[in-house]
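A quick write-up on the structure given underneath.
Right, chain A next:
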Amino acid sequence: MNLQTTMNFSYYPGCSLEGMNKAYDKSARAVCDALGINLAELNDWNCCGASAYISIRELRAHLLSARNLAIAEKEKKDLVVVCPSCLTTLTKTNHYMAENPKLRQTISKALKETELQYWGSVKVRHLLEVIVNEVGQNEIKARIKNSLKDLKVAPYYGCQLTRPFGEIDDKEFPTILDTLLTWVGAKPVNFPVKTKCCGGMLMMTNEDVALGLVRNLLECARENGAECIATICPLCHMNLEAYQDNVNKHFGTDYKIPILYFTQIIGLAFGFSRKTLGIEEELTPSKALFEKHLEVIR
Partner candidate 1 sequence: MTKPKIAFNWASSCGGCEIAILELGTKLVELKDKIDIVFWPAAMDFKYSDLEAMPDKNIDVTFFNGAIQNSENEHMAQLLRAKSKILVAFGACAYMGGIPALANTKSKQQIFNSSYKETPTTDNPQGIVPQSKFQTPEGELTIPELYNTVKTLGQVVDVDYSVPGCPPVGPQVEKVVGTFLSGELPPKGAVLGASDKSLCHECKLEKTDRKVAKLVRTYETIPDPKKCLLEQGIVCMGPATRGGCGAICMDANNPCKGCYGPLPNVVDQGAKMLSALASILDADDEETIQKLADGVVDPIGTFYRYGLAKSLLRRTKQ
Partner candidate 2 sequence: MTEKIGVYVCHCGTNIGRTVDCKSVAEYARGLPNVVVARDYQYTCSDPGQEMIKNDIRELGLTRVVVASCSPLMHEPTFRRTVASAGLNPFLFQMANIREQCSWITEDRGLGTERAKEIVAGAVTRVNFNEPLEVKKVPVNPDVLIVGGGITGIESALQIADSGKKVWLVEKEPSIGGFMSRFDKTFPTLDCAACILTPKMVSVGQHQNIELLTYSDVIGFEGYVGNFTAKIRRRARYVDEEKCTGCGQCEQKCPLSVPSEFECGLGKRKAIYRPFPQAVPGTPVIDKEHCLYFTKGVCKVCQKFCPRGAIDFEQKEKIMEIPVGTAIIATGFDVFDAERVKEYGYGRLPNVITSLEFERLTHASGPTAGKILLKNGKQPESIAIIHCVGSRDVNYNEYCSRVCCMYSLKTAHLVHEKTEGKVYEFYIDMRAFGKGYEEFYKRLLEEDVTFIRGRVAEVTDVAQNPSEKGKLIVVAEDTLLGIVRRIPVDLVILSVGLQPRKDAVDVAHIFSISRSKDGFFLEKHPKLAPVSTAADGIFIAGSCQGPKDIPDSVAQGGAAAANVLSLIDRKEVELEPTIAIIDENACSGCKICPELCPYHAISFDEGKSIAVLTAALCKGCGVCVAACPSGAIEQQNFTNRQLLAEVEAVSS
């Protein structure tokens, strides 16, 4: 593959990509490699402060975020994340520190204790947006080795990619993933619930409600003829994938919709093996899908 340019970024994987969502990490790295996006994992990164933490201990969550940002600032590169929760928390800290001098002072004081300093210059970006805006259509199309033959995909964004800031796309009805899927030869289906709740952490506390929410997503995908759902968030991915059986049991349905990270779909089009993309680790089988859609199965 001849690479015309190399784009350098710092990379913040976040906690879930080291554990439950390894496949996301794997496929993201593989795709970036192919696209000339050089991801240098942030040295000594820590928890981003997301999930329940920021709701309960807001200041400390910001401090956790700020530490990551301070480390990233030394690298003088944009910071790429793949988990929308990390994206939101890091971006929130960035915004709030810029707007609130008191918070900035408190955090700066704390950071000083570990000889760190944060000036507010780090730009936090989601990989999806980086691929679309920095790489672009032509470079992506040039790397396609395996036609997806109009694979019908429901583009699922989840709640946090565009909210609350709306910096990447429209808050309520984004289309950036739809665009990217088109570029790699897939066919995004009408999916009006694209930013609706996946149940999130309700799965632990109020499973009935959460399963209902997952069902709404699956139902809408099926109604619109989607053969799989593309995700960009580790938590969405897990709820849709791991709880599909529970949904079927609970509601007497028979959904069997493969759930793929958007990076896995790009990877497939680029001709990577399923192993490289971590696809064999999924719970809802997608093999049939590939047989139907890919010219070369690896």
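Candidate entries met the following condition: all candidates are chains of the complex that A comes from, given by their letters.
Rule of thumb we're sticking to: a residue touches a chain if its C-beta (ideal position, glycine included) is under 8 Å from a C-beta of that chain, and two chains touch if they have at least 3 such contacts; residues count from 1.
These numbers come from a predicted model, not from an experiment.
Per the touch definition at the top, the candidate among 1 or 2 touching chain A in this complex is 2. On chain A, the positions that touch candidate 2 within their shared complex are 166, 170-173, 192-193, 216, 220.
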